[in-house]
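Every protein chain except one is present and positioned as in the full complex.
Chain IDs A and B follow the sequence of writing; residue 1 opens each chain.
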Amino acid sequence: MIRTEELLLNVGPQHPSTHGVFRIVVKLDGEIITEATPVMGYLHRGTEKLAENLNFTQIIPYTDRMDYVSAMTNNYVLVHAVEKLMGLEVPERAEFLRLIVMELQRVASHLVWWGTYLLDIGALSPFLYAFNDRERILDLFNELCGARLTYNYMRVGGVKWDAPDGWIDKVKELVRYLYGQLEEYDALVSGNEIFLSRIKGVGAYDAKTAIAYGLSGANLRSTGVKWDLRKNEPYSLYDRFEFDVPVGRNGDCYDRYLIRVEEIRQSLRILEQALEQFPEGGETMGKVPRVIRPPAGEIYVRIESPRGEIGCYIVSKGKAEPYRLKFRRPSFVNLQILPKLLVGESMTNLVTILGGIDIVLGEVDC
Amino acid sequence: MQHYWNSPVTWGHAGIYLLGAIAVLAVVIFFVTYAIYFERKVIGWMQFRQGPNRTGPLGLLQTAADVAKLLMKEDTIPARADRVLFILAPVLAFVPSFLVLAIIPYGLNLQFADLNVGFLYYIALSGVTTIAIVVAGWASNNKYALLGGMRSAAQMISYEVPLVMSVVGVAMMTGSLNLRDIVIGQEGYFWHWNFIPQILGFAVFVIAAVSELNRTPFDLPEAESELVAGYHVEYSGFRFAFFMLSEYVYMYAIACLGTILFLGGWNPPLPQLDFIPGLIWFALKFACIVFFLFWIRATLPRLRVDQLMGLAWKVLLPIAIANIFLTALGIEWFG
């Protein structure tokens, strides 16, 4: 008589493919997962609680550290919420700068995802190709605001720095260069038969499930739902530019891959137009009171981060500090579908699916 | 060294054999050292990087430093591991990797053992390493290691079949399994080499060989992104070095074998180029194969287990068998 036993395997918190300190306890039958329990919170820093004792300017550096791959969009969601609550006007030049850095950030973030996803699947080089190009974006950010990852760039009512001389031209040049690089990426992996066979049909779900789980971003669009806050609820200056929202059909990792690669291309399109229309002069800070004290009330603001819908909910009692601050973090919400997707998959697909969701642990645990 | 084989055993001959063995060992160790160095360099170049360049001139001493570090490292054995098997596994992996080198002819008269079943000898001994890997995975008492060991067993057994089958065509054309005879059978211009008439067999051989080596895209047993390091996750220090060494010695052996079976061994591509020694031609072809292995490692992602098995049994094996039939027909019709 052969006796079989389920194997309980602890994947993480130190594991190369969990993209940070994240743990999944999986029950394995051979190599097939019968049950998966994600365990998170290893990177919890209590940002929301800390924020209750900080004024709004002080919270901005904390948002940098939530989704550290896409700090600019986090900056934006906070300052945008405060501005809306206070009814502040932001000068056009500042808004343009914000939009440009956010779109550059989206490209950088998708490049990180692209490289690490390929690394998860076992290809070594794409990671270095992606980081080589992301480096150019980070160098531009470094020139603009003096940091490469935690920018602390936006302020309530504007941005901290105006673009230095020649910066806009450098971005223009970079956009042209990145168009060419995208072709190279496609040649390097997008047609690779091994890669395609690894991701086609893996981790599929339908639109109903995706909405039920509250998914957003590429995870939602891969099922065919055309939902992009830049189009559906235009914020900043997105209504001025022409771009497409790529959607998939099957809701599998392959569609998510195609969508993210296409989103890079669309971001470059937005950047091209924004750089063309960039105003000659103007202020970068609006008229802002010395101490930022939003009136009593509450507000929820959401924008499209590279990972999905990032929201900021502020309850103000008229003080300089928020009474309550809550971030809706897309990584955290998107991760909730993981246990459902993993059942019945193999160990190898665990990595493919987890990578396909595109989480940043700083944001999941916040 | 062939004439010693047929003469009676004396102390002198034994001594010569010992010296020869040490020489091969030195050559192989030298190869492994610089194969690792060039692998890192080549992959670095393909990724906009320099590769190792800090230790010694051009980083040439990098591997030596790495090995020295491994040897000086604390030797850890997990508390609940099966001690005997844990210690035995690296040895078991390493010994056959060196034994297979005995049959490799580098030139017409540069060979240790001229076995009539040379290729079968290679397959039989390299199979032992599979056992070592399963033993390592089991003895470590680690779940990742166990999964890696099981994967490895399945993979190496599956791919040995197409590997052997792909060479059958070559053996049929030569009428021998003796590696020296196979090379002699490929004399002439480069289109007389086996890789052109045996193009199917060559393709199957390359894929199966990469898989036998556990290298990308078939490196599932150690799949870093899933199984962390697979069967040697608990090994460190010189035991780990032994696994590493046997892996690269197999790479050496497979590259030699590919050169001999399909690329004409020490034969020059054109008989007019005969003035260049055969050993250099051998080394050139050998280097091309090794470079190819590095190159695909820098480019390709990894297969999934089920796809890996499917590829072996559903694709490679039928092709290899078809190749045997085609070869038989070819021999029948064209002589």
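Everything below uses one rule, namely that a contact is a pair of C-beta atoms (placed from the backbone, for glycine too) under 8 Å apart; a residue touches a chain by one contact, two chains touch by 3 or more.
Definition applied: contacts and distances are computed from a predicted model.
S.K.: Can you match the unshown chain of the complex to its UniProt protein name from these: "Heme ABC transporter ATP-binding protein", "NADH-quinone oxidoreductase subunit I", "Ubiquinol-cytochrome c reductase iron-sulfur subunit" or "Glutamate/aspartate import permease protein GltK"?
M.R.: According to UniProt, the chain not displayed is called "NADH-quinone oxidoreductase subunit I".
S.K.: Using the definition of touch stated at the top, determine which of A:7, A:25, A:168 or A:196 touches the missing chain.
M.R.: Missing-chain contact among the listed residues: A:196.
S.K.: Looking at the full complex, which residue from A:10, A:142 or A:273 touches the chain that isn't shown here?
M.R.: A:142
S.K.: Check the options A:255, A:272, A:345 or A:358 and report the residue that touches the missing chain.
M.R.: Missing-chain contact among the listed residues: A:255.
S.K.: Give the residue, chosen from A:164, A:234, A:279 or A:344, that touches the chain omitted from the document.
M.R.: Checking each option in A:164, A:234, A:279 or A:344, the one touching the absent chain turns out to be A:164.
S.K.: With the full complex in mind, choose from B:49, B:73, B:143 or B:192 the residue touching the hidden chain.
M.R.: B:49
S.K.: Write the list of chain B residues that the hidden chain touches.
M.R.: Missing-chain contacts on chain B: residues 42, 45-50, 295-296, 298-300.
S.K.: Just the residue numbers, please: which parts of chain A touch the chain that's not shown?
M.R.: So the residues of chain A touching the missing chain come out as 54, 57-62, 125, 129, 132, 135, 142-147, 150, 152, 155, 157, 160-161, 164, 184, 186-196, 224, 244-249, 255, 258-259, 261-262, 265, 285-290.
What we mean here is this: only the chains that are shown with their structure count from here on.
S.K.: Which residues of chain B touch chain A in the complex?
M.R.: Interface residues on the chain B side: 43, 46-49, 143-144, 147, 151, 216-217, 219-220, 223-228, 297-307.
S.K.: Please name which positions on chain A make contact with chain B in the complex.
M.R.: These residues of chain A touch chain B: 7, 9, 15-17, 28, 31, 118-125, 128-129, 132, 188-189, 192, 194-195, 197-198, 346-351.
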